[in-house]
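Some chains have been omitted; the remaining ones sit where they do in the full complex.
Per-chain numbering from 1; labels A and B assigned in written order.
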Amino acid sequence: MAIKFPSTHKAISKVDYFYDQPGVAPGVLSLSADAEPATLSVIDYDSETVDCHHITDPDEAERYLQNKSVSWLDLSGLGNQSTWQSLSKTFNLHPLLVEDVVNVPQRPKIEHYAGQLLIVSWMVTPDKTATGFRKEQVSLILGKSYLLTVQEEPDHDCFQGVRDRIAHGRGSLRHQGADYLAYCLLDAIIDGFFPVLEHYGELIDELEDEVVSQPTKKTLEKIYRIRRDLLTLRRSIWPQRDAINQLIRDGSEFISDEVKIYLRDCYDHTVQVMDMVETYRELATGLMDVYLSSVGNKMNEIMKLLTVVSSIFIPLTFIAGVYGMNFNVEKSPLNMPELSWYWGYPACLTLMGIVGGSLAFFFWRQGWFSSSQINKS
Amino acid sequence: MAIKFPSTHKAISKVDYFYDQPGVAPGVLSLSADAEPATLSVIDYDSETVDCHHITDPDEAERYLQNKSVSWLDLSGLGNQSTWQSLSKTFNLHPLLVEDVVNVPQRPKIEHYAGQLLIVSWMVTPDKTATGFRKEQVSLILGKSYLLTVQEEPDHDCFQGVRDRIAHGRGSLRHQGADYLAYCLLDAIIDGFFPVLEHYGELIDELEDEVVSQPTKKTLEKIYRIRRDLLTLRRSIWPQRDAINQLIRDGSEFISDEVKIYLRDCYDHTVQVMDMVETYRELATGLMDVYLSSVGNKMNEIMKLLTVVSSIFIPLTFIAGVYGMNFNVEKSPLNMPELSWYWGYPACLTLMGIVGGSLAFFFWRQGWFSSSQINKS
């Protein structure tokens, strides 16, 4: 019986990109008519002060663009049509940029626009309820002194550490520009892959024992699911590596040279994530081979048991059958005279014991009785 | 028993290119002598007006080349020899260009000619009657102010959305040149891959349960067929990606810089299609591994059942056989005295019960009776 995964798991298990109906004009947003307006949480800071707000009217955002402090505007959820009309006007966003942010999921990438740099990224978070992980698109729109982030899902993000560092002024974050903030968020997103991967590392460790000692259908399903999830993770991290590499190589007017050095560190982390994903994928493939061999081994053990029992008792039954024949002992002295012997029955039992014992000894010498092979299957 | 796919499916399942008999001169068209002339549907538009016609005489097409409006001439079906004589003359087409358009299928590609740009593309549409998809070649011949499209099959295309946008003046389409129209059609062709792929994604989802719980021959066939179809899709999208990339990189006199930006978006979509194709291909390969393991598992369960039944009853039958022997109890007190005991038969039944019960207990402790393993196979 197949395990029924919770429906949320299905949702994240494929790399299914957003697509328009063929023929639809570029720039059309796929927001349902009754989508709720999203709340913008604004963190406005410089080395001196920090200012946190929640604003519901995107038009208010304009205020933060004027001042010289760094403004981080975080939109949780994709908002609705009017949200984006306001934001497009306020930030002067290109329609194709808005399309990439709203029509999720898009493949992670870097796009250079006149007034902004768009970084499309995928964030994964461990999923406590299901046994997998959640995947959502995070778009970073980087301007001169502001960073607008858009998260696909309102709940869960891995930015709390960054918020704390802003609030408590730890590290150099408060002394740097919006590009450094963008780096910090990207780095948090990449670091978020590690706990998810570690979970799969542990799953593989557990399966390594199970697959040899107790392979069941459920094992098979687990291996398949790990392979499927790792495939998704691979497809998630691969384009991010390319995007960050491209950013380091080509640069951008919005990224200072100092931040580029930090991005190199971030690039190293994406390479490490990919390394782990590839390693786990190869281990999972190896497990599948082991599983197949184990199934064959198990069958060998079942067959051995059947062969031992059949091979011992079938000849004995034949002997018993011979002496159950009804030849008429009175008509001929040749007709089964042993039936009337004084030692007939004990001799017959002895014969059976010898035959059965010899066979059992033969199998024992072949090692078919060793407990590791039959009992502990 | 093998499923008999409808014949149309066979037709699309291979990447079989058109080829000449060896030695035939280049430029020879492979049209049957009695092919019907194809109808040209013409949409002539500028930002003010839209004009739709169906013309049967290709010579009439000349009229639309003169005016300054954008002319989209759509040839459904490949036409006959005289169609192409007219068109070659009217549009001044190179013989090799005509050969690539008519001798279908050709590999998707971009060819630069003196007066036109040729884009050979493959369009896939979900096939309602069969369970697969249809594949046909669409050739886009882009001139200064016109676009001539040639579809291999008269029915089915995914251009209706574009036609509507021209008719209703939605978006900026009516304000742009023929190159933007070519982009829109290319984009519609690429977007047409997504619903087809989604169908295979669902098939794989269904098979994931089936392959573990109820693997049959039909499952095997489905997996093979999915792999085969995804192989065709891969071979279809791969060269289109190369062609669009080449167009962006090398440019063309017929493509404006503004449209190139949109082509980059189109390129992103081809990459996304390829990503999905590769993901599904790996999942399908994984399913094949799971299938093979499931077949082994199923055999294990069958063998377990046989072993349980045989191992329990064969020893019992032997005991019964022993007491069916005809040793003469009167000739010797050693000859099966138990047959004459008062409690002989009950003792014998008890012995059988103990032996059978012990064996059954042994198998039960081994977990061979667990319903998940025998009953629910």
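Please note the rule applied: a residue touches a chain if its C-beta (ideal position, glycine included) is under 8 Å from a C-beta of that chain, and two chains touch if they have at least 3 such contacts.
For clarity, every value in this text was computed on a predicted model and none was experimentally measured.
Q: If 2 of the identical subunits are displayed, how many subunits does the entire complex have according to this structure file?
A: This structure file describes a complex of 5 copies of one sequence.
Convention: only the chains that are shown with their structure count from here on.
Q: If we count contacts the way the header does, which residues on subunit B are in touch with subunit A in the complex?
A: Those in contact with subunit A are residues 158-165, 170-173, 184, 187-189, 191-192, 194-195, 198, 201, 205, 208-209, 212-213, 261-262, 265, 268-269, 271-272, 275-276, 279, 282-283, 286-287, 289-290, 292-294, 296-297, 299-300, 303-304, 306-307, 310-311, 314-315, 317-318, 321-322, 324-328, 331-332, 334-336, 366, 372-373, 376.
Q: Within their complex, state which residues of subunit A touch subunit B.
A: 1-2, 10, 14-17, 19-27, 96, 106-107, 109, 216-217, 220-221, 224, 227-228, 231-232, 235, 288, 291-292, 295-296, 298-299, 302-303, 305-306, 309-310, 313-314, 316-317, 320-321, 323-326, 329, 336, 339-346, 348-349, 352, 375, 377
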